[in-house]
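The structure's right below; bear with me while I get my questions together.
Omission of a single protein chain aside, the complex is shown with its protein chains in their original locations.
By written order: A and B. Residues from 1 in each chain.
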Amino acid sequence: MIKYLLSRILQSIFTLFIVITIVFVLMRFMPVEGYLGEGYDKLDQVQKEIILENLGLRDPIHIQLSKFYNRLIKGDLGVSITYRPGVPVADILKGKIPYSLGIGMASLAISFVAGIKLGTVMAEDLGKMLNRLGNLYIILVNAVPAAIYYIFLQFYLTDIFKLPMLFYVDKPISWILPILSLSLGTTASYALWMKRYMADELNKDYVKLAISKGMPMKDVIKKHVFLNAFVPMVQYLPASILFTISGSIYIESLYSIPGMGGLLVEAIQRQDTPLVEAIVLIYSFMGIVGMFFGDIFMVMLDPRIRLGKSEGRV
Amino acid sequence: MKRFLILFIGVAVVLRAFILSGNIFSYHTSISDREFRLVYSGEITTLNYLTTATANEFSLLANFVDPLVEYDRFGKIQPALAEEWTVSEDGLIWTFKLRQGVKWVNHEGKVYSPVTAQDFVDGLKYVLTSDNNSKTANIVYSMIKNAKEYYEKEIRDFNQVGVKALDKYTLQYTLIKPIPYFLSTLTYTCFFPVNGQFLKDVGDKFGTDNRYILYNGPYIMPTYEAHHRRILEKNKYYWDKDKVHIDKIIMTYNKEAGVLAPEMFLRGEIDHVNIGPDLIHEWIKDEKKKDLIRPNRTNFFSYFYAFNFNPNFPEEYDPDNWEIAVNNKNFRKSIFHALDRRSALLTEEPYEPESRLLNTITPKGFLSIGEVDYTELEALKKFSREDSFNVKLALAYKEKAMEELRGEVSFPVKVLMPYNTASRQWANRAQVIKYQLERVLGRDYIDVIIEAKSPTGFFDKVRNSGNYGLMELNWGADFADPETYTHPFKRDSTFSWIYLAKAYEGEGGYTIYENLLEKAIAEVTDVSKRYSLFAAAEAFLIEEAFVIPYAVGGGGYSASRINPFEISYSPFGATSGRYKGLKLLKRPMNIDQYKRELYRWQMERKGQFERGRE
Partner (left out) sequence: MMKNLKYSYWTSTIEAFKKNKLALFFLYTIIGLIAFIIIQPYLPNQKSPVAIYIDKATGFQLINRPPSKEFWFGTNSIGQDMWARIWAGTRMSLLIGFTVALWENFIGLMVGLVWGYVRRLEGIISTIYNVLNNIPKTIILILLAYTLKPGVLTIIFVMCITGWLDTARLVRNLVVIIRDREYNIASRILGTPGYRIAYKNILPYLVSTLVLKISLSIPAAIGYEVFLTYIGLGLPVGIPSLGNLINEGRGYITVASLRYQLMIPAIVLSIITVSFYTVGNAFADASDPKNHF
């Protein structure tokens, strides 16, 4: 197992290296105009050349790449070139991550509790009113594009409850709506999966046995079914928590939250390579770690599964 | 589930009662005449006023640092940090006496040091040091002696550059050539001062945050949270603080401002909002809302449609065919008269498209000789007074063109018209124009092909490489002289290559237009003659239908507690973004009030200039 872990880690580092290299090269295919911004049309040729040279964009690509690796090995994420010229990328991220993380975690906590509760209720109530209402909610949330229902909620709920339209750090009352809106979609998907797992468990023989032995349905659900269905739900939690830092572009744009949502897209559009690289690095790292944990969980839950070719080959 | 629902409703009801009664969570709904709140959707990337060339940035930054001179609300130059100035006989040496007692303060409003002549020298030195990546350096080195040499590192000693602090409060610029409009260019941020010691202390961080600049203008910025908010406060040490009437400006960032801000205005959360063309319909029809809005003033960006004489587009659009067609004057004139510019403008100005219509390249009100506006000068008069859209003429020219081009050109001529997908308005306009032109001229004659182009590298990919047939282009003024609007038509520009047009050879290997231009540029003594010569050159462009003048920028509507006639009025430079001189109205201006105010402003302005002449 240790050998397997080691090889996975090496493999991950190798993957990260390839990803940032490809992204770097792709970013270099972007036209030079984008580095010079809005005033481009008023610049003269001499100026354009000097600015591009100063940004290091006129060096051959292998020199640019080796400079980039050298910097990265020292743990330096570099300095933003167009998004906020001159500001260290680390500072930009440090300012933004807490917002997305805070809002994201709060909404995730709500979704997790509410979703599991809703899913359980729906499974117990299969085929009846609550189940139908729950289904309606899940379908609606999935059917109506988030871009539309977020803005409707913002409009009408702030009006009805006399809340401020936007998010203000120093006014906790303004945090409620973005957090709740963000949790609607995740709640629905947690409820959906919880219901599925519960329904699967309820079909199993041990439940039938317990009931035929005279154990009350409520106790069966509480003691066995719920717990068994809950385990696979927890499985994806670490990855979900990690990914809250990427923020929601819709929610953050609508409520003026200065978080990570849409930062990657904007950094790419502005051709701010150091910033793009830093974000890609963070997201890739999380993706790889998330996948790794997913695999480990799978092995732990089902001992029959074997990963890696060194072991378990028949 | 039921319990949960009940709980939720319960919480909501309690919460609501709470808010309505106690107002514990109060936010700004009270209207104050010293505090101004707005929402903006474009965030600045830097506070470094010495490097930025972005309008959005320098118009904010002009609130923090004062220039030597400023424009008043009538567009007249007034002393600011300079109290008086002289210019030498030959027009090359400008000497400024600076105002004494002006102070630099930091973002918290604490005094740092006095503003001296050396600060202006340090500012130019920063701009001209090429390592600093200043995007406005070319404005400086196109005028100041030895500046270009220093920028390109041919000269290492900054003392040789034409800017000097003669003493603590005397500043002198030496120019390359006599520039009658030099004063007007001093309102650009590249001529702003900077404190050399501070610059040394903060190093690379200069301008990256509100803490890393010093302030000497009407406002300081104690709070700046990028993509969230910025708070401006009146500078207590400002030399002209009696003219600063708003104490605090709260600007909140919102990417969806176009959708959300109008509602925030109605709820009293903000004091100013632009009402886009999507909303204007509803607002004008609504009894309550219609008194809240007024038109915006137009600006000095000139938009025009240009015929490309250097077709460099894919074979499928038949560039060779286009080249023959575009060199036929009657072909150009048929399109010139067929384009219904009002239809195109309806996409942005559904109510009064006329307010933005422009019949010349140089906008109305930009310059005048005495009382006669530049666009009303003899040569341009007939264009300014008449709408170019004329179906009868268009069809007559079409007939002539078809006759002349028969056999040489295959009809319908493909007219490649690209647009930038980043602009929804532009996309709409392109579609409208396609159908409008084809309707007037017939699809047997032209086939307008509108092509979506991505915003990435748009300039270089489309306009600068000649990858279009007919396209909407624009240009803004850089200084107070008609020459500023001739840039797109000069030989070294990459707009529409009119010098490649056939059958327009003039003298000395140049085209007729270039000869006209040369004559105008050479006239530096007699201003009215200079203007008339430029007007003649511009008239030639329009008469020969090299371009189709279209519209000025700006316009639209606002709901606002600001009186737009109190804003510093200037076609260029950075001072028009300033809040200095503005007072907050008790209630927003409506359309009738706006028209009255506009008339009053025009009268007062006229009076000012008449008094000026006496």
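Throughout what follows, a residue touches a chain if its C-beta (ideal position, glycine included) is under 8 Å from a C-beta of that chain, and two chains touch if they have at least 3 such contacts.
Not measured: the values here are computed from a predicted model.
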Hidden partner chain, touching residue among B:67, B:162, B:262 or B:549: B:262
From A:5, A:211, A:237 or A:291, residue that would touch the chain that is not displayed: A:291
Touching the absent chain when the full complex is considered, from A:22, A:160 or A:300: A:22
Identified contact with the non-displayed chain, of A:63, A:109 or A:147: A:147
Where the missing chain touches subunit B, by residue: 258-259, 262-263, 276-279, 281-282, 285, 340, 342-343, 346-347, 350, 421-422, 424, 427-428, 430-432, 435-436, 439, 450-457, 461
Missing-chain contacts mapped onto subunit A: 7, 11-12, 14-15, 18-19, 22-23, 26-27, 29-31, 139, 142-145, 147-148, 151-152, 155, 203, 249-250, 262, 264-265, 268-269, 276, 280, 283-284, 287-288, 291, 294, 298, 302, 304-309, 312-314
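FYI, only the chains that are shown with their structure count from here on.
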Subunit A-facing residues of subunit B, complex: 1-2, 4, 12, 15-16, 19-20, 25, 27, 39, 45-46, 48, 51-56, 130-131, 133, 135-138, 151-152, 204-209, 225-229, 252-256, 259-260, 263-264, 267, 269, 456-461, 478
In the complex, subunit A residues that touch subunit B: 30-34, 36-44, 46-47, 50-51, 54-55, 82-87, 95, 114, 117-118, 121, 125, 130, 133-134, 151, 154-155, 159-166, 168-169, 171, 173-174, 253-254, 256-258, 262, 269
